[in-house]
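Now for subunit A:
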Amino acid sequence: MTGLYIRWGIFVLLAIILSMLVVRHYEAQLATVSPSDLILSPSTGSFRVQGMVKSGTLKGDVEQGAVQFELVDDAAAIRVQYHGPPPENLRELKTVVMIGTWDATARVFRAHEIALVSNYGFVASAYLLTFIPIGVFLFSMSRKVVVLMQAIKDSKLYEPEG
Partner candidate 1 sequence: MSFIKAIRWMVWKDLITEMRSRETLVSMLFFALIVILVFSFSFSMDHQAARELLAGIIWVAFAFTGIIGLGKSFLAELHNDCLEYLQMSPAPKGAIYLGKMTANFLFMLLAEVVLFPLFIIFFNLDVVEEIWILLVVFLLATEGLAAVGTLFSALTVQIRAREVMLPVLLLPMVIPVMIAAVESTRGALNGEPFALYSQWFHLLGVFDLIFTVVSYWLFELILDT
Partner candidate 2 sequence: MIHRIIKQIQRYKGWVGAGAAVCLLTGTYLGLIASPPDYYQGEVVRIMYVHVPLAHTALLAYTVVFAGSIWYLWKRDRLIDNMCHAAAGLGFLFTGLALITGSIWAKPTWNTWWTWDPRLVSFAILFLILAGYLMLRTFLTEDPDRESRYAAVLAIVGFIDLPIIHFSVEWWRTLHQPLSISTRGVSISGELLLPLTIMSIGFHLLFAYMLMVRTQLLYLDELLQAKKGRLLTQMHLSRSQTSP
């Protein structure tokens, strides 16, 4: 029984380490700022802003990869200048995540990349719903095998079946 618990302990430990790695990996990508947060407390360096492209503000040449528009949330709006590879799915009234820097003097967000609005919730739930049931099932089976072995050994009339 102890051996079983030790083996499973090691495995669970590894799984926890892996999941922490995964969480750390995605934390940077998951964190986004909304336009109203940006106006209240401007951040420095490269970061991610999520919002909706305001209707009627999209200007510039989408084919060339140089556009300007306003990004809004419930409360505030910011101006965004995008220079980068031609954006595939930049349309009005679409929720996007822009990666870039905040120019506090010009009050413009200079973006160089558009990221997809990610659905990590789906991915995470799929992995958890797969591995947790399998793990629980396997653990209970392994445990029961050990218990049964003990029960058979304890019964006096034990003789191996030929």
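In the analysis below, a residue touches a chain if its C-beta (ideal position, glycine included) is under 8 Å from a C-beta of that chain, and two chains touch if they have at least 3 such contacts; residues count from 1.
How were these candidates chosen? In short, all candidates are chains of the complex that A comes from, given by their letters.
Predicted model only: the values in this text are computed from it and were never measured.
Asker: Using the definition of touch given at the top, pick which of 1 or 2 touches subunit A in this complex.
Answerer: 2
Asker: Taking the complex as given, what residues does subunit A use to touch candidate 2?
Answerer: 11, 14-15, 18, 21-22, 25, 116, 118-120, 122-123, 125-127, 129-131, 133-134, 137-138, 141-142, 144-145, 148-149, 151-152, 155-158, 161
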